[in-house]
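Okay, structure first, notes after.
What you see is the complex with one protein chain gone and the rest in place.
Take a look at chain A:
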Amino acid sequence: MRIGIVCPYTWDVPGGVQAHIRDLAEALIEEGHQVSVIAPASENAPLPAYVTSVGRAVPVPFNGSVARLSFGFLSANRVRRWVREGRFDVLHVHEPAVPSVGLLACWVARGPIVATFHTSHERYRSLSVTTPVLMSALEKISGRIAVSDAARKTLVEFIGGDAVLIPNGVAVGRYADAEPLPGWDEGEVIGFLGRMDEPRKGLPVLLDAFAMLAEKRPGLRLLVAGPGDAQEALARVPAPFRDRVGLLGMVSEEDKVRAYHSVDVFCAPNLGGESFGIVLTEAMSAGAAILASDIPAFRKVLDDGQAGALFETGDAASLAREAAALLDDPVRRAKLSEGARQAVWKYDWSTVARDVLRVYETVAGTTGVEEDD
């Protein structure tokens, strides 16, 4: 099949949606399909052969955080040309309700269009006013996929209509084995991965918990990997403990895997909004002992606590308590790690790509994707 995939977020900035698209595209290429991806990208960013750049994305406030999005007539024209030249059998748009390339693709194309909804929102009020803008674009979508129950619920509630549920995939094998990062192979280490400056990722909760734990556990260190303002994050930690916080900034894919293998407890303190937690399944593939906030999506992925411990969302004291218990109990950590490795297999990409392909086959007709004028 000739498949065109549309990515709304900057390709060379790590993120759940980008990783999803990369792994899906590579799994489909492996199966022998022709795949082209269009995405915003930084100038001079190295792109794989199957990715076309739509230009730079612009930071703009959207739905509670600052997102880098690509919009405007220039971007729309580039998407139009890509659709025209691609002659796809099916167009697969991601996050069409986000004002970026996905929405633009729905606008400029017609034919068999599949859309995947990643985000879940507890509050998406603004959608009601903007519905007329969205509707005409969204009406062109013939098959809809949600990556989680939460994402599906958001879709049903705020946009209407239903979707099939196909969870995110994980390239389980890619995370299975790695050496710890240099300097992080001894002592007690709690790890975090994600944007430091995005409140929903919950880093402040973890920093507060670390401050509570640090005094009693002199060997405890905190490993934080992800882009954001380092000074701002450090300011939250009492001065005497600051040299025990390692801020790696944005890490390469390889270092990310090594980071998962460097920690005794991997913490996902998200406050909500995360529809699935790709970071969580990666950590599971690496066999990390996980401590995650008790949001519904995480509870489900972690098999109600079998594959990772849970703490009360947003509660630093609860996090500190659970983390201390885990650090003191290597047997339980080993058990959680084994549970995580088991539970994550049903999310492997080979399973997921097969299901996505079935959706493509369901909507693909005799005519392919055309430019809409």
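We adopt the following convention: a contact is a pair of C-beta atoms (placed from the backbone, for glycine too) under 8 Å apart; a residue touches a chain by one contact, two chains touch by 3 or more; residues count from 1.
Please note the rule applied: contacts and distances are computed from a predicted model.
Enquirer: According to its UniProt entry, is the unseen chain "LemA family protein", "Fructose transport system substrate-binding protein", "Cytochrome bc1 complex cytochrome c subunit" or "ABC-2 type transporter transmembrane domain-containing protein"?
Expert: "LemA family protein"
Enquirer: Quick one: which of A:Met1, A:Ile29, A:Ala45 or A:Val58 touches the chain that's been left out?
Expert: Checking the options A:Met1, A:Ile29, A:Ala45 or A:Val58, the one contacting the hidden chain is A:Val58.
Enquirer: Can you work out which residue in A:Phe71, A:Tyr260, A:Phe311 or A:Tyr347 touches the chain that's missing from view?
Expert: A:Phe71
Enquirer: Among A:Val13, A:Ile29, A:Ala45 or A:Leu134, exactly one should touch the missing chain; which is it?
Expert: Counting the whole complex, the residue in contact with the absent chain is A:Leu134.
Enquirer: If the hidden chain were put back, which of A:Ile5, A:Ala27 or A:Leu103 would touch it?
Expert: Selected residue, touching the omitted chain: A:Leu103.
Enquirer: Just checking the interface: what residues of chain A touch the absent partner chain?
Expert: 58-63, 66, 69-76, 98-101, 103-104, 106-107, 125-126, 129-130, 132-134, 136-137
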